[in-house]
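Removed: one protein chain of the complex. Kept in place: all other protein chains.
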């Protein structure tokens, strides 16, 4: 056992921190202000990306801090899941950073899907511009009318018709759908209800300008439209794309989804831990700076004990996430199901607790947008639902636990 | 001991429920839609009140469901704090309802201040139009630059200058400041730093169109500007008003604030319990209607146990609030400090827990504005800060507890 | 609504407190020392009752502080469930007190059973000596081999055979079975497995010296044998008693059990709240008396906040229990199921939290028997299991909640 990160990780970590200090942190407030000015509400059709984003992306790419999530030595830095994890945490310190380093969801997951399962033509057409940060993409899985926690509920259809496939259904919470550069979606749907349970679904690439695709609205999450990305509701009304847009084969949907979700959950969780560190940092600063009843807030009541509990919660959750990442690297995501589910429960819970305390010490300011705490809270709250609600993950963990007893 | 509400309460309760079923619930969705259409963002200068509000207020007044919070038999129904409490809960079921019945904060608290402490001229000029629901008002206490949990930190000044007083300072989280009908603020500030601790502050009536009053912005609370009310940040730059605008005498500020906060916290907490019942109701409906893994969500995992815990938390908190209301009626707010502080801790905690679970069972929909859960969550979260953060109230409770040991 | 206890309650409360101060508290430590000397271990056959108990019982009876739990004006003080509740709390301050006032479980419940359901002969033979405090009794319900939370699991049989009934089976956690004065048990068992679900069981009076009754052992609860009462495991091997020993009719068991459990749970919970007040009192004393790092323990870290949370938890749980008692008095235990289940969950949880914190502030001493905290902890922990585990009560609460939605 060894808790030292690899030399590669340490090097990239230092460079990321330096880049963020030099280039991102100084313009963070300005970015949010500009972003609010340009994109104040849910009218996503007019959303624009503040110009500093493209500039920063170019700088990041030039600095070699680009696509670090991708486990490929030629296309990227060839980091393992475990090696990338501490870097995702660093990016999580700043809500803007993942985009700058081309490591933003859902593009990362979509790139992984195309990298692992896309054919050469698909990779050339869609993966390359994503890796270049020229376009953005969307992942359409959740549906408004059914409990998406149970994948067998999925109602959207992906049906073969000659050399085309026809997509019908409604999806929502499709992140990034409001982005001006969003060009295509990976859509998951039901192909063969009679097939074996894990062979029923397919994934298909759907350019967003295909006839029949209607983006109906963006959804606010805790009041935040997350412009210029957005979480959209989209109707697929008899949408036709070439059969060559199917990723892998019809029926491969579940297999691809599982592969996508493993590392993706590591990324989400590590970014969330970065967010938690940010919230803790804000808690400390406010706790030290504000005075009440003759003492700093930190010295009052249980605040020092709270600080300790926040530190413990974050450190425990981080180690659990490193462990899950290591297990994915060692035996693959399918054999690390319980570990992945464990972090999906533990990390957002830790983040929510930490942010809640940070809001409390800030008082009214914590509720406002003068500090990013409500945005971090929304991240925590959403993470307890996104990619499977806590309850589904607890069920997975318990099932894997019970299986140990049958093996004995 | 007797847990039956008074006959008056039962009668009003039934009438309120009937009115809300008949008049408010049917237009609730439409109101929120219209409100969002009119007031989509923080540009409060253009905020409008959807026209159905005035219509509903007229109907409520005609039905005698008006100013029920006011403990005066001529001006209102003459209900005690305890008698009004269950009615505040009913209104809390619907975010729109308190306004319709002219029982909305901060007007209720301001009316109580004017009713108990205002002189005849002040009452005629400001209380009467408030009781008529013709204007709205603001309460300016919290300041951005100091920990407002410690009142002695307050920096805004209210200084006598001949037959005028001069107000200087910055306030924020002044609720209702963005409302088109907001006409005046009750401002609290420091008059005499050398006086005995509880005689240092004053309250003064400041018309919002007085020169030197600058509303700088509205603050989003968890992303919600709460249009058309708003929570504003306002600068008082050498604002002069007649000395006759002082409520009571210079130095009475603390005394008035305490009187204001007692029943006001009962109102807040009872509305919060109504909100909790609403969230629980949504939880049940969603839990019964959605199917996953072949069962309703309610039948899965720990959801039935969660439902029980929610019910217990609400019922406990409600009884504690009734008890605090009863104690205020019996011995006055100053001798019910610990009881009032107890509900300020317990009720928002219960509401936050219940809403958090309701969001969880709704999944993505719970994060959106398709159901009012994030608004209820913001209410819960804010209540843990507004009128004193949890920590300050815990300190009060503990102090009162320890005092019992000294008395023995 | 009114939170003032009745004049009768206030009078008895004052007298109980005075009696306890004068007679019980001064000998409390001596009693426990003597009791440990006499009854150091699980060898229950030699257990003795320290002599001061009989003396104190005589004094209590002479003072009219006797059988206060019984809602009968001739045999006792004729207090309602709600009127008795605050008195049970007072007794709960001291582990010895309930016995002194002849208000100790399981005798109270057994007396209620005989009072409400026993015939004249049964009352004369068994109820009268219990009311006189001359004998003690046992209630045999829980079984070691099945999940007793589901009453239909019960395996012990009570079968009619001519003018006798035959009892067979094994029971445990039968409280008081080790007491030298324990004379009889009320045994619940299955009579007719084919009958309607709530008509299958019977209750029968079984003198403990009946052939076939074998007390096998006393069970330690958290290491405590609770001498000289004990919680016993007992085998009924073809035990024959006259058919006239059946309480009510064969098949009445469930009905009687429900009636027994309603007020009984109020008593348990109120005593538990008295225990919680005792623990809180110990917490305060220790917190004030011990010094570390230059301050009293209470002034360190989050201890004042903890004190506030303890106070809130107790007050909430008490009001909920009063409310459940009031509901039993108003509409009967069968229509107050959810309220009774709510206190069975909330009160032991509050007690366990409070005692856990008290142990913590005492450090090592809290773990020892120098203070009664581990005994109070065992009480809390047991109460989460006894008379139905939390989970079963949560299920009841949730079912009652859902029923409201069907009614609408």
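Each chain carries a letter (A, B and C) given by its place in the written order, and its residues are counted from 1.
The rule is short, and it goes like this: contacts are C-beta pairs under 8 Å (C-beta built on N, C-alpha and C of every residue); 3 or more make two chains touch, one makes a residue touch a chain.
As the structure is a computational prediction, the values presented were derived from the model and not from experiment.
Only one residue from C:26, C:51, C:64 or C:144 touches the chain missing from this view: C:144.
Within the full complex, the residue among C:127, C:359 or C:400 touching the omitted chain is C:359. Note that of B:150, B:164, B:305 or B:401, the residue touching the chain absent from this view is B:305.
Mapped onto chain B, contacts with the missing chain fall at residues 301-302, 304-306.
Seen across the whole complex, the unshown chain contacts chain A at 1-6, 82, 284-285, 288, 298, 304-305, 307-309, 311-312, 315-317, 319-320, 322-323, 326-327, 338, 341-342, 345-346, 391, 393-398, 401-402, 405.
Mapped onto chain C, the footprint of the missing chain covers residues 40-42, 142, 144, 146-150, 153, 172-173, 219-224, 290-293, 297, 300-303, 356, 359-360, 363-370, 374, 377-378, 381-382, 384-386, 389-391, 394-395.
As a working rule, only the chains that are shown with their structure count from here on.
Rounded to a whole number, the gap between the C-alpha centres of chain B and chain C is 43 angstrom. Contacts with at least two other chains are made by residues 391, 394-395 of chain B.
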